[in-house]
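What you see is the complex with one protein chain gone and the rest in place.
Chain lettering (A, B and C) follows the sequence in which the chains are written, and residue indices restart at 1 in each chain.
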Amino acid sequence: MNSDYRMSVVVRTITRLTYGLIIVFGFYVIMHGHLTPGGGFQGGAVVSSAFALLLVAFGSAGLKGRVNRHWFQTLEEVGAIFFLALGLFGIGTAFFFNLFANNPGVPFGQSVPFGPNSGAVSTAGTLPWMNWAVGLKVLTGLTSVVIAMLIGGRKEERE
Amino acid sequence: MSLGNLPFIASAMLVILGIYTLLFKRNLVKLVVGGSLIETGVNLFLVTFGYRTAGVAPIYTYAPAAKRMVLPTPQALTLTSIVIGMATTALLLSFAIHVYRHHGTLDARKVKELKG
Amino acid sequence: MKKVLFFVSFLLFASLLLLAAASVHPFGEPTETAMDDYFIANSQREIAANNACTAIVFDYRGFDTLGEATVLYAAVVGVLVAFRTLRKEER
Partner (left out) sequence: MTALVPHVPALLIAVPLLGAFLAPIVGKLGRTTRNGFVALVLLVTAALAALLAVRFLGSNGSPILYVMGGPDGFAVPLPSGMATPIRIMFEIDAMNVFMVLITALVTLCAGLFSFRYLRDRSGGDLFYALFLLLTTAILGLEVTGDLFNFFVFLEITSIAACGLIGFQAWQKRAPEAAYKVMTMYTLAGIFVLLAIGLLYAEHGGLNMAYLASAIRGSVVDQVALTFLFVGLGMKAAAVPLHMWAPDAYGEAPAPVSAVLVVNSQASLYGLFRVMFTIYGGVANAVLLGWLIVALALVTIFVGVTVALLQNDLKRLIAYGALSQIGYMLLGVGVALVTIPTKPDFGFVALQGGIFHMINDAACIGLLFLTAGAAIRAAGTRDLNRMGGLAHTMRLTSVLFIVGALALAGIPPFNGFASKFLIYEGSFQLNPFLAVVAVLSSILLLAVFLKAFQAVFLGPRPEGASVGGEAPLGMLVPMVVLAAVVIGFGLFPGFFVERIVTPAARALWYGRDAYIHAVLGGF
């Protein structure tokens, strides 16, 4: 697959229309990890599939303006450090102690009555933060893997 | 209507198929496909351990009342196992690209540069 | 010779796996569920999370998920190492 390969017009227009929606849906899945099935890993994978779709439809030109490879690599490290820092916040009591849960002063600190309910977003202490950290990490990680393999493949053409 | 252990045997067959491709196939990319086949089989194996008959997903948002909930731990383990499967496949494929670039072939027999 | 050895070990492995799959608890009736019942009953009280799975993934067994994020990080760095731009003398 040489790099300036482009799919047909139909695919390109549909991709142009839908890739924004996929990204928004991905962030929805990340954000509601503690309420609905989903979470950091699944949401991050959905968003990186949007970037992969761009790559397939437009070839490497698809990601030219939108994604900066080195920025994504650094963002992945930032996401990883943020996740580890969340684990270390509760070091006073124990590593990975969820100190934000069930204390109303903190964002995401509300407690939840037992039994089925309609689910309030601002609950579950460190969970939403962790979901965001892992979501950012998966999103940037998977995309930089896809880009690295594309570039790896293209370099193979030149030799 | 107890299925007995049929779902376990089905996922065990998936793992056995994967092991078969890994042991007997020669093309490097086919080995990677075999590897991910095993990963899927094992994930299915893990998830089916946690099922309760007529069970509902263990999520309380709009959960139907008075329904038994399926075991949540295998699903957490499977999440980890899926990401591990992705990671190993990504690494295997990137080294397969390198081997193809050096040796010009993906057939494991011809690539046998390393003895023993 | 190697083919025979592989085939024998493959058959042995397949029979062991099927034997284990057949003799585990029947599908749908898990026998030992003390840990999981605790998770289902207490995930809302202790961690205020509706989704018991996410409660396990990020709090009860959050350390696994830290390992998980490290696995992903290792894979990404591994791929980037494989496809990094080499210096001249390393061609």
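Methods note: a residue touches a chain if its C-beta (ideal position, glycine included) is under 8 Å from a C-beta of that chain, and two chains touch if they have at least 3 such contacts.
On a predicted model such as this, the values are computed, not experimentally measured, just so you know.
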Touched by the hidden chain, restricted to displayed chains: A, B, C
Chain not shown, touching residues in subunit A: 73-74, 77, 80-81, 84, 87-88, 90-98
Missing-partner contacts on subunit C, residue numbers: 16-17, 19-20, 23-25, 30-36, 38-39, 42, 46, 59-64, 66-68, 70-71, 73-75, 77-78, 80-82, 84-87, 90-91
Where the unshown chain meets subunit B, residue by residue: 15, 19, 22, 28, 31, 35, 38-39, 42, 45-46, 49, 73-74, 77, 80-81, 84, 87-88, 91-92, 95-96, 98-99, 102-103, 111, 113-114, 116
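One rule holds for everything that comes next: only the chains that are shown with their structure count from here on.
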Comparison of A-B and B-C by number of C-beta pairs in contact, larger one: B-C
Where subunit A and subunit C are represented by their mean Cα positions, the distance between them in whole Å: 20
Centre-of-Cα separation between subunit B and subunit A, whole angstrom: 23
Subunit B and subunit C: spacing of chain centres that average the CA atoms, whole Å: 9
Multi-partner residues of subunit B (at least 2 other chains): 59-61, 79, 83, 90, 94, 97
Residues within subunit A bordering two or more other chains: 35-37, 39, 41, 112, 115, 117, 119, 145, 148-149, 152
Residue ranges of subunit A in contact with subunit B within the complex: 35-37, 39, 41, 112, 115-119, 145, 148-149, 152-153, 156, 159
Subunit C-facing residues of subunit A, complex: 33-39, 41, 73, 76-77, 80, 83-84, 87, 95-96, 98, 101-102, 110-115, 117, 119, 123-127, 130-131, 134, 137-138, 141-142, 144-145, 148-149, 151-152, 155
Touching residues (chain side subunit C, partner subunit B) in the complex: 6, 9-10, 13-14, 17-18, 20-24, 26-30, 33, 35-36, 39-40, 43-44, 50-53, 55-57, 61, 64-65, 67-68, 71-72, 74-76, 78-79, 82-83
